[in-house]
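Only a single protein chain was left out; the remaining protein chains are all shown in position.
Letters are used for the chains, namely A and B, taken in the order the chains are written, and counting of residues starts over at 1 for each.
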Amino acid sequence: MAETVRRRGRTGYLLIIPGALWLLVFFAFPFYSLIATSLYDPTGSDFRGYQMTYAFGNYVDVVEAYWQPLLRSLLYGAIATFFCLVLGYVLAYAIAFKSGRYKTLMLVLVIAPFLTSFLVRTLSWKLLLADDGFIVNTLQLLQVLGDDGRLLATPFAVVAGLTYNFLPFMVLPLFASLDKMDYRLIEASRDLYGNPVVSFFKVTWPLSLPGVVSGTLLTFIPAVGDFINAELLGNTNTRMIGNVVQSLFTDANDYPAAGALSVILMTMILAMVLVYVRRAGTEELL
Amino acid sequence: MSQAADKQAVERTGGSTTLGKDDHTTYDGLRLRALTKSFATFTAVDDLDLDVPRGSFFALLGPSGCGKTTTLRMVAGLETPTSGTILLAGDDITATKPYQRPVNTVFQSYALFPHLDIFENVAFGLRRRKQKNVESEVKEMLDLVELGPQARKRPAQLSGGQQQRVALARALINKPEVLLLDEPLGALDLKLRRSMQIELKRIQTEVGLTFIHVTHDQEEAMTMADTVAVMNKGVIEQMGAPADLYENPRSTFVANFLGQSNLIDGTVVGRSGDVVTMDMHGTPVSVPAGRSHTASERGWIGIRPEKVLIGAPGEALDAPGNTIPGGIVTDVSFFGVSTQYLVRMPWGQELQVFQQNTGRVTIFRKGDAVELSWRPEYAFLLDHAQDASAGADKVGADG
Partner (left out) sequence: MSAVQATGSTGSTGRRPAAKPPRRSPFAWLREHVVLILGILVLAYTFVPIAVVVLMSFNEPISEQSKIYEFNGFTLDNWLNPCEDPSMCSALGRSIEIGLLATLLATLLGTLAAFALVRHQFKGRSTSNLLIFMPMAAPEIVLGSSLLAMFVAAGLAGQLGFWTIFIAHVMFCLSFVVVTVRARLAGMDDALEQAAMDLYATPAQTFWKITFPLVFPGILGAAMLSFSLSFDDFIVTNLNSGNTTTFPMYVWGVSRRSVPMQINVVGTVMIVISLAIVLIGQSRARRQAA
């Protein structure tokens, strides 16, 4: 293929400016606003207005008040990402190498469930995990759950919901990197190492790392910030950071605290992503 | 390459036609004058002069990176020359846009429009120029390339060879002044390639258009073209009929790039009339003056391996003139039609010898003592300042 020649001149600016301006005004600038808001005088309110006092103390206050949901979000996000990785890898591997001529069909089926409303499908988990539902009854019969044990309104339900809802974000990048792989490599390693387990960890897994990295990021980031699952499937003890930010903004109208929490969340995610990406050695992702 | 050699190359090419400002308007072929294309870090085409006669099948041959494709793209209008002019049938087209030139290209990747069927691909140029009789002309052209039944298929449904023919038909139908072919057979396998070479040649003869064929495959260039220009590092090394280039190369690059050559160090002993007498490591040999391309005292005596005869010491070989004793066979490869020998000469150099297996010749074995011999009229003499291994790395050029 011929090398792409990029044209110079005015046209490039004319094409990029509308979109870039939109993102500048409605994404970059708001983020600056968010940081500013997080430093407002915490005693202000909607009625009296806020004053910029560079109140860095806000950050200390919110961490003291909300360190639990903050840590819980990271924990739930990480666990859900792990489950997504396990389930997603099996599914992506099956589609990439074992599906034969049904490859496209299976790919369509991976996306299909997620084309319906996020909230509606999360509500159906509420039904599935309900106290008198089929799953709970079966588990009680098998003595996995105690007689008054439950699934709904537990951390299990929240993590299960997160795992379910973000699964395609894991499957698609995994599939993309597995599908690019030459299956003969796996066959060659079977020939050389004999053992399928060894050849998986020596050949398949390392070659699929780019997919693993982008899949885990695409799953982890939205999972940490999500609060729909925590709200619909959890209880007051499973509140995640998203719930807190949301209610501080809309119910409590405590903008500085909400802003500070958001900034903390964003910073933590950015830091973790950078460390993770550098560790995984796939910086070209960014 | 040295500047002197550059200049020489230009002179040589210039010498093949009469140069003059006045005949620019009367020349009906393609004429490139002082064409140069420089990129940020290197000069792809350097002060190139070239005349392509109307109706000829012209091959631009050279290793990858020699500037042949850049030259082609400048003629097509897809690259803007840094300096120089392009004249087509007397008109200066240097500054015109690609869609304003009566020039069409067969791209290396074919560049068939994937969303249009074969018929519409071929009709594309006619439709852009609002031509009449599109229907019948396209049909006729598809018949010429034997693709009539495939008219309503998409490019992706055709084989590589068929796609190649669509690309050719799509360009040919416009009856361009010049048809440019950029390595058009590069993506085909060897067998298909040979049959497409014959096909291309047939079509060119049939339509009588000027074809400029860019390739790095010397066999392809020699079998198809009337005129071959060998290009190297942005300049034309030598231009002429394939047989002339092969038999009488003027530079070590051409000698090595077109086929194989033995190049042996020698000193001029005397020049008299039409013969140059040389001392080649103690053996006197002669080279015809018309095949001597150096004026200096030292030179490379060149001889093609199939022109060299091999025999046991003292055996009477059918070659009056240059006989060199004292060789030892170091390697024998049996090819069926021929046997190829490597013979170590007394001065340490290994020479190549190809011997036809006529059935009457002795096949020597490794370690045998032999004598080599060739007719003086087959030898050529090259400038000693040139690198004796230039152009020899053809495998690399192919990749």
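Rule of thumb we're sticking to: a residue touches a chain if its C-beta (ideal position, glycine included) is under 8 Å from a C-beta of that chain, and two chains touch if they have at least 3 such contacts.
Note that the structure is a prediction, hence the values are computed from the model and not measured.
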From B:Phe42, B:Phe113 or B:Trp347, residue that would touch the chain that is not displayed: B:Phe113
Hidden-chain contact residue, picked from the options A:Val60, A:Leu119 or A:Ala252: A:Leu119
Candidates B:Gln157, B:Ser333 or B:Thr362 - the one touching the absent chain: B:Gln157
Residue of A:Phe31, A:Tyr54, A:Trp67 or A:Tyr183 in touch with the missing chain, whole complex considered: A:Phe31
Identified contact with the non-displayed chain, of B:Arg170, B:Arg304 or B:His384: B:Arg170
Interface residues of chain A (partner: the chain not displayed): 1-9, 11-13, 15-16, 18-20, 22-24, 26-31, 33-34, 36-37, 46, 87-88, 90-91, 93-95, 97-99, 104, 106, 108-128, 130, 132-133, 164, 167, 191-194, 217, 221-222, 224-228, 232, 241-242, 245-246, 249-250, 255, 258-259, 262, 265-266, 269-270, 273, 286
For chain B, residues in touch with the removed chain: 76-78, 97-99, 103-105, 107-109, 111-115, 124-125, 128-129, 154, 156-157, 170-171, 174
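The definition used in the following text is that only the chains that are shown with their structure count from here on.
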Inter-chain centre distance, chain A versus chain B - centres from mean C-alpha coordinates, in Å: 60
